[in-house]
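Partial complex: the chains shown occupy the same locations as in the complete assembly.
Just so it is clear, A, B, C and D label the chains in written order, and each chain counts residues from 1 on its own.
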Amino acid sequence: MNDMTRTGLETETATAKISARGVQVHYGQNHALKNVSVEILDRAVTAFIGPSGCGKSTFLRCLNRMNDTVASARVSGQILLEGEDIYDPRVDPVQLRARVGMVFQKPNPFPKSIYDNVAYGPKIHGLTRNKAELDAIVEASLRKAALWGEVKDRLDAPGTGLSGGQQQRLCIARAIATGPEVLLMDEPCSALDPIATAQVEELIDELRASFSVVIVTHSMQQAARVSQKTAFFHLGHLVEYGDTGDIFTNPKDPRTEAYITGRIG
Amino acid sequence: MSVLMILAAIAVLAIAAYFLARQRALASTNGNPRLLHSLPLYYGWYGTIAVLLPSLAALALWLIVQPMVIEARISQNLPASLIADASKRELTMADVRRVAGGLDTAVAMGTMSEDEARQVRTESTNVRDKLAAVGVALGSEVSKEVLSAAQDYRELASWGAAGRTALVIVLAVLGLFWGVTRAKADFRARNRVEQVVLGLLIAASSIAILTTVGILWSMISETFDFFSKYPIQDFFFSLTWSPNFRGGSDLGILPLIWGTLYITVVSMLVSVPIGLFAAIYLAEYASKPVRAWVKPLIEVIAGIPTVVFGIFALVTVGPALRDWFAAPLGLGDSGSSVMTAGIVIGILNIPFISSLSDDIINAVPQSLRDGSLGLGATRSETVKQVILPAALPGIVGAILMAASRAIGETMIVVMGAGAAAKLSLNPFEAMTTMTVKIVGQLTGDTDFAAPETLVAFALGMTLFVITLGLNIFALWIVRKYREQYE
Amino acid sequence: MTDLSAAPGFTARPKSSILTASAEMKRRNAAEARFKAYGMIAVAIALATLAIMLFTILRDGVSAFHQARLTFPMELSAEVLDPKGNRNREEMSKVTTVGYQKVLSKALLAELDRQGIAQEGVSDKEIGELISKDAAGELRARVLADPALLGTTITANVLATGRIDGFLKGRVTLETAERDSNISPDQLRLAEKLRDAGLLRSSWNWDFFTNADASDQRPEAAGLGVALLGSAYMMLLVLVMCVPVGVAASIYLEEFAPKNRWTDAIEVNISNLAAVPSIVFGILGLAIFINFAGLPQSSSLVGALVISLMTLPTIIIATRASIRAVPPSIRDAALGVGASKMQTVFHHVLPLAMPGILTGTILGLASALGETAPLLLIGMVAFVDNYPSAPPEGFLDPATALPVQVYSWASRADPAFIERSNGAIIVLLVFLVIMNVGAILLRRRFERRW
Amino acid sequence: MSDNELHIMSAFDRDLEALQAHFLKLSGLAERALTDAAKALEALDSPAAERVIADDAALDELEEFIQMEAASLIARRAPTASDLRRVLAVMRGAHSLERVGDYAKNVAKRTRVLPQSAPVDGHAGTIRRMSALVTRMLDEATRALVQKDAQLAEAVRKRDLDIDQMYNTLFRSLFTYMMESPANIGPAMHLHFIAKNIERAGDHATTIAEQALYLATGRMPTDPRPKAGIETEG
């Protein structure tokens, strides 16, 4: 059976994009994340699941140092992005975030035109020398986000006028535009209805051809649908990490089993 | 070079620094902005800041220090008689400055040559007339000492100006070099620029603290001065207030506090029920168009200056109360009264209470309303049992703030309540408050050192402490409340 | 777990048709109606007071925009006004206003004669008193400015005295004149005839906007010029000093300040400053800017400094509120694409908060415009009849402000000043309305940008 | 394993239990059918055989009901991990039981047409013993599945070898019997197929045991089933 290609899982080259080693996070006295070590694969979708408050978002936000903006958060341990420690004092978190993009729970387009939303990142990072280059980046990003067809005739319309699902795809396009290598998504579909959710999930599935995607989700079904790797967090611990198919048919840890079958009371 | 010229020079250098630094940064990567750490404009801004920051700081420092130094030098040379005590010395120095300024003007207008100005002597010329001709009026004849001191002053000032120009320009040029040389690809220009901007922001936010410090500082020393001249227990416990500008005044604060509180209570009796019910009506019952019109209309009241309310009290409410209530009831015949001021302050506070309460009621989430209505409650039951209890702390906060406004209100009381300090229960009698007396004592033509004047500072201090207490309490309540839904 | 049987309460509500209202329900509906009525009454009271206030102000103030004037031909006799006859200004200026006064009353008398209007027991002096004491000075200035007028006959268009003006406006009646030492009923009757003859008429009063304040003797000449200019200077200064500082402080406190004791102190401080009685700021201004820093009393600069400190908390609070109203998701979004904190604030937060900032600023300025009490303490209530010069020096010149002018007129004895005081209020309110409308328009405009 | 704990949503547990209860009932039906058929054969009791044949309809219906219910449970509760394996195991187990029922019915049908003269006595006993063994295997396999008892399942799986051996013995005996006289060939053929049927029923019991192992471990057993010759395959 091992010689056959499993349909759901086609991670050919399983190289690690991000390696976290013994990551601990404290919020003041609250030990929110306890010794988490995990490898985030390149060109694959990794899902973080777990009960509320188990530290999924916390860990996700460690990966692009968005936790820096929380005064009380202290991060220890090592997180390597392609072998370089992102918590090295020499690292400018602003530059890091251009490489590790983020998409949030609620679609949050800037109240600007669709074009400007996507162009913002490239502009502040000085990625382009002229308007033509910028146009090209915007178009490419929107295409990648499967939104170009829907908005190409109204790039000047405000991004906030789109529907929820389109807004979320716009946010993804915006994140893509800075040319990141990793895309972090914190419950990107929880504010969307089932149809928009399916569209975004479809997009995420396509994105893994070019990015390493990490997605936090409360919906185990969603994790099962979109991810190739799943990590289960519980009370700040990383309990189990493995192939999504295995986790959902045959988890190793009884806590994982209890959670995904709806038994933690 | 005049200050204006220096500023212009710095500006030119700053602009130059912008472009040079930007250019250099770009050149360091052969024109490819992607290889720069920051966007090119940040390198430009860094250059500009490198020019502006040291030179402007030096200039400001110089401008503050130079007069001090010069005056110290000059006063050394002045005869002791002219600088006997602080006020005398101040007067003399003012004369010196004015004469020096006059000479400057004269030179500028061409009525005197530079040499003349330097050489002129009281013995040979009537300096006062000369200066009057160029529009500089001097109170008295110019004494010899003053004239020579003025000439020294000019001399030193011109040296100072030269030194200032040299220093500032040198600093600016150095800054330019510094800023431009550092503009290289891996220089973190954005972070540096942002640090400077952050510094400016912090400076701006410190002004609030400085203001409070200023308030306390301005009152504390005078208040101590007052208490050194007037016994503190008399101030706080005496039942009479009768200042006498010839001395021997009774300066008991109790009548003033009584008047203040009485008026405040009356005003709250007017504003709280009306304001609260208006807020409830607008927030819960009024249709959209009604609300759209009525709310701003009520807020118009809040926008009307208090002096207008003062006039209203003086001209309309006072006489009306007197003629319709006080006189028929035999309670007095004063147009100015506690009632007048209280009612008008109450009116003034209606929009304050209604607006704040309206905001607070609106901040109660719609879901609570839905929850209550969904259980089969009527609107009034919802308001009384769910919304008001939820909003209560906020509303109490609003009421406390309104009370502190009423206590601190000045113009309406000045114009509507009269100026007689009395301890009386009759609401139709004129009484007065602390604020009125502060104005009264400080605008009277008395000696600034007399207790009758200084008492205003003690009053101000007391008022400040009372309202501070009330406000902090209100703030605490409002904040606590706010956290409930956040 | 869900043992229904153990629930005695559930039988309590009798099952009834929804089509009939129970007695209980009727009682509750009545309470509902009452409650609603209280609210409407409260709103009605609030609006009624507003209406009464505006009504009285308009009633008492509109008349200030009209002023009674006497118009009659007058010969400028060269002998009296230029006794030396050499048209030398310096010589001519030796003739005091009293001289002009005489010329004026003589001309009026002559006109009365010419028109055949009987004096009816009003003495010549009393007729002269019909002309404002201001008229002579005005005429003198006019002649000195243009000596060629001497010897010609010009049409004099001079202010009537305040009581006559009041009489035309109905404020002064024959009965009040009985008790008035400044005017007699006879004079009023004569004025009536003058009016009928067309010599005396009420006309639009531009001088009200341009004149400086005037002394108690001639309320008819008092105007708002200096106050308007003073207020304008102050507003300009407040705008320049307050807005940048306020916005900068707000940005720091909302976006950058770490949450610690110090920023907490700043925060409480600011909320508190917003509620400190204005009179305390007056004391501050007096003690610090005048007594300590030695800035000139009554100057618009000191006024503006005091008002700025007062307004700063208001602007900071409004600005912070609108910065806070910008959803955090926008900040996350910007940080997420790699914008720095500063870029996030200046590219996204500030533009989004702009409408709120503008509105708060304008409303803060509007309330500053109406502030009176602290200005009293720094001497801006002083009588100023010279215009401050042009800025920047003008900022140091003595000036007064609109609301202070209102107050100072209101506290004068002559009822003519009350009318002017109300007139000034109308002007003040018009300014406030303009600012508020401006705020609304600006806000709209900004909001449409997206 | 934690799936012995209850689900937060107890209706899920009830559904799962109901499904398993039906499964146990189905197993009961299959076992009875097999026992009854063996008894009818031994006694050559046609009416009893008829009853077995008639009862098969209920068994088929119950099996289809279980399949529908399981599908509905998958659709409605989206089970994962051990829950999913349990449902799938029950589905497959039910299919096996249905097949067992079919075999019992075939035994009964053949019993019906066996001549009274048939040489049942010697072989029928063996067949009854075989069927008793299979019945026990079925019972245990079903229990192993419901209770997720890997050991029991493994034991059942091992026991298949016994059935195979019994079958082989019987096969040879019947073969000899056929040789004796051409007249024996007809009845012996029937007995032959009957034995084969019961052997197949034993295979199905083994299949159920394997499902129990799958359920308990998440994998199908990888070692090949113990087999005893071609006769018992296919």
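The criterion applied here is as follows: contacts are C-beta pairs under 8 Å (C-beta built on N, C-alpha and C of every residue); 3 or more make two chains touch, one makes a residue touch a chain.
All values reported here derive from a predicted model rather than from experimental measurement.
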item: Number of copies of each distinct protein chain, complete complex; value: A x2, B x1, C x1, D x2
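In the analysis below, only the chains that are shown with their structure count from here on.
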item: Minimum number of chain-to-chain touching steps separating chain C from chain D; value: 2
item: Chain whose Cα centroid lies at the greatest distance from that of chain A; value: C
item: Chain closest to the middle [Cα centroid of all protein chains]; value: B
item: Length of the line joining the C-alpha centres of chain B and chain C, rounded to whole Å; value: 19
item: Multi-partner residues of chain A (at least 2 other chains); value: 94-95, 124-125
item: Chain B: positions in contact with at least two other chains; value: 190-191
item: All pairs of touching chains, each written as two labels joined by a dash; value: A-B, A-C, A-D, B-C
item: Touching residues (chain side chain A, partner chain C) in the complex; value: 64, 66, 69, 71, 94-98, 101-104, 106, 108-112, 120-121, 124-125, 158, 160, 171, 174-175, 177-178
item: Complex contacts: residues of chain C adjacent to chain B; value: 28-29, 31-32, 34-36, 38-43, 45-47, 49-50, 52-53, 56-57, 60, 244-246, 248-253, 256-257, 265-266, 268-273, 275-284, 286-288, 291-292, 309, 312-313, 316, 340-342, 363, 366-367, 369-373, 376-377, 379, 381, 403-404, 406-407, 410-411, 418, 421-422, 425, 428-429, 432, 436
item: Residue numbers on chain B that touch chain A, as the complex places them; value: 32-34, 36-40, 188, 190-191
